[in-house]
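A single protein chain has been omitted from the complex, and every remaining protein chain is retained in its original position.
Up next, chain A:
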Amino acid sequence: MAEDIGTSPDEVQFRFREDEIVDHGTVTVDACCDQTNATAVRIEPGDDARLLLPFLDRLALVEINFPAFNDGRGYSAARILREAGYTGELRAVGDVGVDQLSHMRRCGFDSFAPDKRLDEEDAARAFATWANVYQRAADARRTIADKRHEA
């Protein structure tokens, strides 16, 4: 069994899911591809999220690590997983700040375990930043253009 490299449920500060939080061992992408029974995996910025596509059915938790908030590769990784139909928990971990929350939410993250706990009020305001959005993304929100052209 590979070493658990993930966050624990009590490190999760925000979660937008109803299901039971998983507390399984989290493994690296390499380990996940080699090992048929892992249900939780952590993606580092340099990992190719598409390597996980064959295993999405068995995964219940994907953590995407942001060692530095300004390394934006994790946003693409998140959308790629959602576009491939992944419906399990997608957790942003690491250097996650208030000002990243609204974009992360749009890219499909539904749980957040920031290194440093965030001010609840600031975070609530951040999650609500955009009443409307311009682009289609993983959250499937109707865009401004969609609304403009509604019959």
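The rule is simple: contacts are C-beta pairs under 8 Å (C-beta built on N, C-alpha and C of every residue); 3 or more make two chains touch, one makes a residue touch a chain; residues count from 1.
In this section, contacts and distances are computed from a predicted model.
Taking the options "ABC transporter permease subunit", "Sulfite reductase (NADPH) hemoprotein beta-component", "Phosphate transport system ATP-binding protein" or "phosphoenolpyruvate--glycerone phosphotransferase" in turn, only "Sulfite reductase (NADPH) hemoprotein beta-component" matches the UniProt protein name of the chain that is not displayed.
Across A:R17, A:R58 or A:R125, the single residue that touches the chain missing here is A:R125.
The chain not shown here touches chain A at positions 45, 69-73, 75-77, 79, 83, 97-99, 102-104, 106-107, 119, 122, 125, 129-137, 143-149.
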